[in-house]
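Here it is, the structure in full.
What you see is the complex with one protein chain gone and the rest in place.
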Amino acid sequence: MFDFLRRKLRLAHLRKGKPAPRTHRDLSPDLKTNLTAIRRELGASPDLIIRCLKLGSGAEGTGALLFIDGLIDQQVVNRDVIFPLLNGVKRGKFQDGDDLLKYLAQNVLAVGEVKKEPQFGPVVEALLEGETILLLDGHDEALLLSTKGWEKRAINEPDAERIILGPHDGFTENLRTNTAMLRRKITDPGLHFEEMKLGRRTRTGVVIAYLKGVVNEKLVEEVRARLKRVNLDMVLDANYLNEFISDAPLSLFPTVTFTERPDVVAAKLLEGRVAIFVDGTPVVNTVPALFVESFQSPDDYNFPFYYATFIRWFRYLSFFLGVLSPALFVALATYHQELIPTSLLITINAATEGTPFPLAVEMVMMGAVFEIIREAGIRLARPVGQTISIVGALVIGEAAVTAGLVGAPTIIVTATTAITTFVVPDLLGPGIYLRLIYTILAGVLGAYGILIGLLFTLLHLVSLRSFGTPYLSPLAPISAGDFKDVIVRAPIWALGTRPRMIGWPRPQRQPIGFPPSGDEGEEGEAEDDG
Amino acid sequence: MDQGKISAGQLTLLIMSFTIGSWVVLPTGIQAWQNLWLIMFMGLGTGLLFAYLSLFLFRRFPGKTLFEIHERVYGPVLGKFISLCFLWFFLQTGGGTLAIFKTLLRSTVFTATPDLAILVPLILILVYGCRRGIEVIARSNQLLIMSTVGLVLVSILLVVNIFNPENLLPFFNLPFSEVIWTSISLAVFPFGQNVLFMMILPRVNRWQKVNGAVLKGMIGAGLVLSTIQFLAVGVLGKSGQILVFPTYEFYRMINIAQFLTRLELIPLLNFLTMGFIKTILCLYALAVGTAQVFNLRTYRPLALPFGLFLLLVAERIFPSISEHMRYLEEVQTFFGLIFSLLLPMMTLGIALLRGLPRRRMAP
Amino acid sequence: MTGKLQRRKRLKKGQGLLLLLFLVLAGGCWDRRELENLAVVLGMGVDFPAQGEGYEVSFQIVRASQIQTPGSGVGGGGGGESKPVWLLRSTGPTFFEAVRNATFQSSRRLFLSHNQVVIISTEVAKKGILPALDFLIRDPGPRNTQWLLLTPDDPGQLLDAAAGLERVSALAITDLIQDYHLTSKIRPVKIGDYVEMMMQKTSANTLPVIRIKENAGKKELLLDGTGVLKDDRLVGFLNYKETRGLLWILGEVKGGLITVDLPGGGKATCEIFTAATKVKVEARADQVHVKIEVKVETGLGAQTTYDDLSTTGQLKKLETLQGKAVEDEIRAALAKAKEYKADIFGFGEYLFKHDFRTWQRLQKEWERYFVDAQVEIKVEAKVEGIGLVTRPANYQAPEE
Partner (left out) sequence: MILLVVGVFLLLFLWEAPGLVAKEYWRELAVFTILLLIGLVFSLLLVGGVELPYIESFWIKVFAKVGKALTPGS
């Protein structure tokens, strides 16, 4: 049965689809034919504008400009394309026999990027991507004018990843804006971008970004290879690729990380990772992903290191509490009551007296209720959502206790879980599942059940890899040198080396430092040179 | 075959876990109670001697598992037979470990739970882990052994208020012959069972570092075991001698401000992870060994049936815990000596006599 | 990238495994005990039944809902309020059986893991304690840190007695016992300690004694001296003074008061700040010599005279007197122990630990050696503090 399922899954996953047929026809020299062909290809779309014009004095010629309304910058087209075409061809400069298209590109058109294209297919593609097409009667080539320009969202702080200190800009939906933001962070010639189009119908621009000289070349190749294998109809968000290229697509744990913050991406590139930008989404994937990355917040580096270390510990603690507290409570209260301090036991005993369900069921039930409230709170409009959360938490919890449906301790544990889960948002998904599994195991076999669950999770985690890097490193396999940014957050001057498992081609980040001496600054100077 | 490679450091930690494995729960040599923690070091010394005999053999055949060495030294038929004997030894070691932990769980926390309910989930993750290969085992072990060592260190703090150094007296009130006997029995169990690592050594990425790793691992394990025993004696005094699981039970006495009490569940689970590593290594050795005996290309499909065998053995190895203790006291030493000392020594002797290996494998 | 394909496949196996795990585990939950079905026992008493064989065990069970939890507000007020604890008596041929037989009367399962005190009637103690308590030592449930006490009264009634400020008398007893260091006239013993002492071949055990005190028609609890058990059987009692002597020798005096009669009449009470004991046991020829050195530092706490005790000379005298008093207590304890022929001080154990050979020689007839033992006592008392006052307000210096 499993095998059947597995085969089914694999088929679904790997079935090769044929790419949609693309026309490889050449353009015809006849303008009318070309226009008809394009009209036929795009249907009677009202946003396709065809502007026929006669070239200004100097060179005789009839032509047509084509563009999609809304994808181009009106001002650019009017001022820098149409106006020069109508007026700009000066007699004398242009001799008969010159290539008119070349002449136009070199002397007339005031746009940044001009390309010649003899084929029909790419012309249509360029049109759909927001370029303006110049077709001339009698020429079997078209000029593609880069006049892209559409409404963009302004840069603002990502909602999902708030920080207190540090830069507050976030990526937008526009690919170019995003890469530019990264360039602004890293002014290094080694910052390379590679673009490819993915998605047969969406033709989404996907950019691989990496820092040459820091990154492991094999990693880039692997990313390239995996992206090439992506065979999708549509790529609407970073997650579309995410699920396709991750090492363990069925694992609960994310082996590709994502962020909306340029500073985060910059930091990760500088550690030797590769970033994958997807056009149309502010979310940027980075690989390889490590388990411990989920516990690092950009704010860790914006605050003094002792405070950051402290907060990081609490993040670890919160995650384990969030995942384990219901299970531990169930195990303690139904199997290992001897471990509960006597006075506490009596209190809990009094509080749970008369509740109808077994504790494990109670726990799972309240967990489900909590998840529903949370989901409702997210989906609804913001003011209403908040009301839902408060009403849900207070009223349902209170009512359930008063009615004797569940014990008060259950509510307390669920609430603890609820709060602690949000501390590590990256692991929200795995957290929910693990919590449920552990709770059930605890209900069946007590602490032993939890141990079994933990061992299974451990085995799974250590066998995971993300683009060749062990997912649980540097914890297992241990690489003690990396603990400086995992167990603690060492002072910036002590973070002299990149994570060993990722940035090994060029491990040293800066002179491996001692506290910078504050007095003369000599030492610091010398180090800067080195 | 498994292509995974482990580092010498990981080997050290694996050896630690494996050695701590089941002894930590069911110690032998209880008659030497107060001095056991000292005799442990004598046992460690003897055990190291045994281990280095086997290592000598390994260094003559680097990159070969014990079974491959057997075939080289004894020829295919006799070699396979001796390998099969070793398979039996591994099966018994693994099954015995499972049996110990099953008994421990059943006589402390899960008195009413049937054996199968305890064993089956454990077997399942054992098989799961075994199929993932030695790399995964070694990595997960890194975290598990850390937590165990951490626990031992913490427990030193926890028992400070109930630790009575007087309980450690008198030193060496035993007749000398009994000291020797106890140290030999300790050398065989827990240290001698490390002969199983002859199946795993070829998976170490730098075989030159193996000697140091084994030394460090066994000394580390000796220190941990000795510390636990030391604490148990100091806390329990003589009354530990009548307990079945003294090394674990001294945690029951911990009482910090009337609040932290009955903490024994934590060491119980922690020691269980050590037993888990021990059993998973036995299972791995079984599967890989069988695959080598039958010249198979992969050991993975064998993990499941051998997991099942471990289950059966754990069920039918001892009629009761007292029989088990008797076995450990009386039989284990002889039985273990054959496998951890005599057979490797014989193999080494014959290899030397026959001048094997003919050409030096590596500088 | 075939490696990647393989990885994917393995992963799916893992998921399947998880599924199977659940199938297996769906079987049942054998050791589960829901909290609301537990009867938490906090105190137990062991006695012989009025008729028949075996043991009669009394359990003090908490009524959790009757113990007002902070914030619950409503719970306490109701009319026919029942007591916060419930006393249940059950009999059986063994302790274990008695525990199980309690299910005939209790709707909930008895939960012994939190039991705090075990009170043994002197009748049982005279017949031997280990046979009665074997279950408590063997079973994984009960703690090793339960307090053991003796009572000449009915342990059941004792557990039912009023608990003073506490709502549960077992917890009250725990507190009483743990405050032993305020007087150092009681020696608390845990069940684990008791077993440990039993393992020492030459030693005898002691247990604190608790009994019921009638006070204006109400029954109250009173810790009263120490019982001496030799070979697991009760052979006699020590009073407060002798118990203190025992504690001096064991080095377990942590506090308490020393009151001495002053030569000029009146008394002075000093509080013990620190006390340290050194015991040395030697076997010379055919006799055991015991050297006990006690160092004690005290502070003057109260006096019942008008004299100025705070002068150096007076303090010196006070110190000598205290030394005498301590020695007195030790002598008293020794005398009692020798009378019972019970080595409650662990002299034999000392030999075992420090001079194993001699111990081997003497252990067979240790009783004789113990009774004949020569004991040398040296007490060094020091008065360190005099409180906040130097002399009584109306003190008149004698004219010289």
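Labels for the chains are A, B and C, by order of writing; each one numbers its residues from 1.
We take it that a contact is a pair of C-beta atoms (placed from the backbone, for glycine too) under 8 Å apart; a residue touches a chain by one contact, two chains touch by 3 or more.
Everything numeric here is computed off the predicted structure, so don't read it as measured data.
The chain omitted from view is touched by exactly one of B:Leu53, B:Ile256, B:Leu304 or B:Met345, namely B:Leu304. Seen from chain B, the chain kept out of the figure touches residues 92, 95-96, 175, 177-178, 181, 290-291, 294-298, 301-302, 304-306, 308-309, 312-313, 315-319, 323-324, 326-327, 330-331, 333-335.
One rule holds in what follows: only the chains that are shown with their structure count from here on.
The centroid of the Cα atoms in chain B and the matching centroid in chain C are 41 Å apart.
Contact with two or more other chains is made by residues 109-110, 113, 117, 121, 125, 128, 132, 261-262 of chain B. The set of chain C residues that touch two or more partner chains comprises 10, 13-14, 21, 25, 28, 31, 113, 143.
If you check the complex, the residues on chain C that touch chain B are 10, 13-14, 17, 20-21, 24-25, 27-28, 30-31, 113, 140, 143-145, 192, 195-196, 198-200, 352-356.
Within the complex, the chain A residues that touch chain B are 335-336, 338-339, 341, 445-449, 451-452, 455-456, 458-459, 462-463, 470, 472, 475-478. Across the complex, chain B meets chain C through its residues 107-114, 117, 120-121, 124-125, 127-128, 131-132, 166, 169-170, 173, 236-239, 241-242, 249, 252-253, 255, 261-262.
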